[in-house]
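Let me begin by presenting the structure, written as structure tokens, before commenting on it.
A protein chain is absent from this complex, but the other protein chains hold their places.
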Amino acid sequence: MCFFFFLKYWAVHVNGKVCKDPKLVEADDFFFSGLHLPGNTSNAIRFQITSAIIHGFNTLGIAIGRADFAPNGFSPPHTHPRGSEIVLVLEGSIEIGFVTSHPENRLFTKILKVGDFFVVPQGLVHFQRNVGEANAATITAFSSQFPGLIRVSDASFGSDPKIPSDLLAKAFRIDEKTGSQIQKRFSG
Amino acid sequence: MCFFFFLKYWAVHVNGKVCKDPKLVEADDFFFSGLHLPGNTSNAIRFQITSAIIHGFNTLGIAIGRADFAPNGFSPPHTHPRGSEIVLVLEGSIEIGFVTSHPENRLFTKILKVGDFFVVPQGLVHFQRNVGEANAATITAFSSQFPGLIRVSDASFGSDPKIPSDLLAKAFRIDEKTGSQIQKRFSG
Amino acid sequence: MCFFFFLKYWAVHVNGKVCKDPKLVEADDFFFSGLHLPGNTSNAIRFQITSAIIHGFNTLGIAIGRADFAPNGFSPPHTHPRGSEIVLVLEGSIEIGFVTSHPENRLFTKILKVGDFFVVPQGLVHFQRNVGEANAATITAFSSQFPGLIRVSDASFGSDPKIPSDLLAKAFRIDEKTGSQIQKRFSG
Amino acid sequence: MCFFFFLKYWAVHVNGKVCKDPKLVEADDFFFSGLHLPGNTSNAIRFQITSAIIHGFNTLGIAIGRADFAPNGFSPPHTHPRGSEIVLVLEGSIEIGFVTSHPENRLFTKILKVGDFFVVPQGLVHFQRNVGEANAATITAFSSQFPGLIRVSDASFGSDPKIPSDLLAKAFRIDEKTGSQIQKRFSG
Amino acid sequence: MCFFFFLKYWAVHVNGKVCKDPKLVEADDFFFSGLHLPGNTSNAIRFQITSAIIHGFNTLGIAIGRADFAPNGFSPPHTHPRGSEIVLVLEGSIEIGFVTSHPENRLFTKILKVGDFFVVPQGLVHFQRNVGEANAATITAFSSQFPGLIRVSDASFGSDPKIPSDLLAKAFRIDEKTGSQIQKRFSG
Partner (left out) sequence: MCFFFFLKYWAVHVNGKVCKDPKLVEADDFFFSGLHLPGNTSNAIRFQITSAIIHGFNTLGIAIGRADFAPNGFSPPHTHPRGSEIVLVLEGSIEIGFVTSHPENRLFTKILKVGDFFVVPQGLVHFQRNVGEANAATITAFSSQFPGLIRVSDASFGSDPKIPSDLLAKAFRIDEKTGSQIQKRFSG
């Protein structure tokens, strides 16, 4: 899906059939509704992402979403392999942190209140958690229309098929039986 | 200003002295506070931008800000020469529209309520206005740490020094005296 | 439309069906004739663009055209949202100027004679006008095969549908009736 | 550090003082010796990276290194936040695997023998391990001169300061005491 | 050398000291004079390049120049390693051709008259020659502010120090004595 507004001057269609015919483009291709609505946080991590998906994002190098945290809710350590992220607090109070690369693994962390934001460089491991007693909510913007999401615990222990449990055990400095148990918990 | 977290592995400093020494980087370089605070809209257009500026944005290809609209407030037609923009409504109700390129000049427009967003492709002329009776506020995210802002009325009639008034008059299909008067209004 | 000359080594087709089969590519795909011919300047602004469109431009990040100015002819303030531009004078004498971004709106301007050129950074508002008594002509090169053209007067007052006239009036510091009249002049 | 060989034609220095004076550039700036030498694998993971660092890489978007695996050696799950990687086996036999993004977490895995290679897309979690009885060695090439390395276990449990242990425990589906014990093992 | 016009909003200086202070930028930084003047073609190849060098090009991804051909003058086979090129004929008549990559080495060639242009993809070997009886002149535009120029005969036989003559002889399918003689002709 892509759009070209210069048709009389340029007959170029960069991306083949997946481009929407410019004559058929409409305002709704650039529109999304509902980021004011809390996501459902009735889950194990008491956290929910609302991903906004619109055709108009394509080729524009930007995306936006919302995250909700019930009390004690958290976003597990994760990366976005193809984009940097800004996290802006709408409601409540969260702690956010990112970890620099090997071998320093330095943690930069900050408590964010309403109206605060923090920026996370592309690809670095980061987490957020609700540090208030009420619900918290954030807006998240990305420097890519296709940033990706990798939860490092899921990618490590919850892959399908599984990563060899002895390797995970050694990497995480646990015994193999524990590694294997953790994998089972991610299989459910 | 830029940061490198891989110093043991890579001694490269891409941007010379303006890079901050990685040892001195701290969490506050990635942090900004205050986007929950309304900007001061006591001005002619009853509109205010709050630009968030942090060192941590550099090289990350993303930026964020806030805009406030008093009743009848509006953001004059403008472009961002180096970035696409997402406009997300925090409060109130705004109309947003962008105009495609020559020769179509097709206007895509949408009324946005709280939680709605709209995306504006890089470099296209767009405007917003408060269409509710109360204050409105938006969060604006950009696909560049350096998107730029060009108000087309200011750039046309308010440049320093002035663009020849007869040229402006013909471009805007007004008589030269009117063109000259408009320029004076922008000089104040 | 795109071309690949390395087929034995790489079977990759980046852009799907819109790529021309490399076996069918011919020299004419890279060729255009006629930039020595003046465009027809019998119009209100006594100015004409000749856009050169060839398949071979695709993916190459460059384009070229010609502009003609009858006496008193001018190119209205405009931007190219996706490219920088070089303007080289072939004939006659023109004034060229571009305006920097908000809030400075600083105008850089120069009189160009035959053999002079001036470069305009991507996305900035610029204009040209014939300042001689004879015809003038320029060659224009762009840092994109798809630079786009936005005339700020047309995008503001001539969009379809129209931008609300009261908003335009306030943005351009004119009364609403004048704003509305200008819009009508662009509708003809 | 960067180099310009076109000085008579172009006096541009893109990166300020960190550029090496082109007159002082020599062949050794593009040269590295020693990738045939096994790294020292006498460590807990029986694995060693040899990073090649040369001035000549700067701005070229490419880098190369070597990895050695003693029997039972392995490279813990990790990402390269700014580059794709090719792993080519020089000696022995390894298993390599990468995991796709949330929510699939699909594992693609392959046994590689001498002369085989596998490519890992930018930012995805991947691992390698020696699956033979002898030493194994690989050459690793990257699509960046600055790809970065993030070991997800180290970034999660070994950051400085520590990520809250209760959050890690929940993310990895372990009890908090276990989480805390793992953190201590990474602090030593 | 680079320019930033957004200083109140962004204090970022991307390239360190080599950036010109935005307050000191003037129109002449974007201006060049003299592309209407023929270069001096009193040389062995009866050909001359006029390179336009201005500060304003930096970061804009575009450049322009002029080439002059006396009768029988020609531009030897060459490449531009970092840019595509458009060649537009101002005067006279030239033949232009480029050769596709290994293993096809297909030649696309065209006779260009005044007002014709031809585009050459980045990095491909191309040549031009005057095929008229009078002088010829072209304007050349590039998709880079730093395209580079490599004359393949000079790079092969005229390098300093020399490429081993036996290698050149075999590559060019000549005897070694001839290879050595050619090298001497390039040393003078």
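General remarks:
Should a chain be cited, it is by its letter among A, B, C, D and E, assigned in written order, with residues numbered from 1 in that chain.
By definition in this document, a contact is a pair of C-beta atoms (placed from the backbone, for glycine too) under 8 Å apart; a residue touches a chain by one contact, two chains touch by 3 or more.
Quick caveat: nothing in here was measured; it's all calculated off a predicted structure.
One chain is missing from the display, and on chain D it is touched by residues 3, 5-9, 25-28, 30-37, 52, 54, 56-57, 60-64, 83-86, 88, 90, 98, 100-104, 106, 108-110, 112-122, 139, 141-143. Looking at chain E, the residues touching the absent chain are 44-45, 74, 76-82, 95, 97, 99, 101-102, 104-107, 109, 121-125, 127, 129, 148-164, 167-168, 170-174, 178, 182, 185-186.
Note that only the chains that are shown with their structure count from here on.
In this entry, A-B is the pair from A-D, A-B or B-C that repeats the interface of C-E, since more than half of their contact pairs coincide by residue number. One rotation lays the C-alpha atoms of chain C on chain D, and its angle is 180 degrees to the nearest 5.
Taking each chain's centre as the average of its CA atoms, chain A and chain B sit 25 Å apart. Among all residues of chain A, those that touch two or more other chains are 5-6, 9, 101-102, 104, 106, 109, 121-122.
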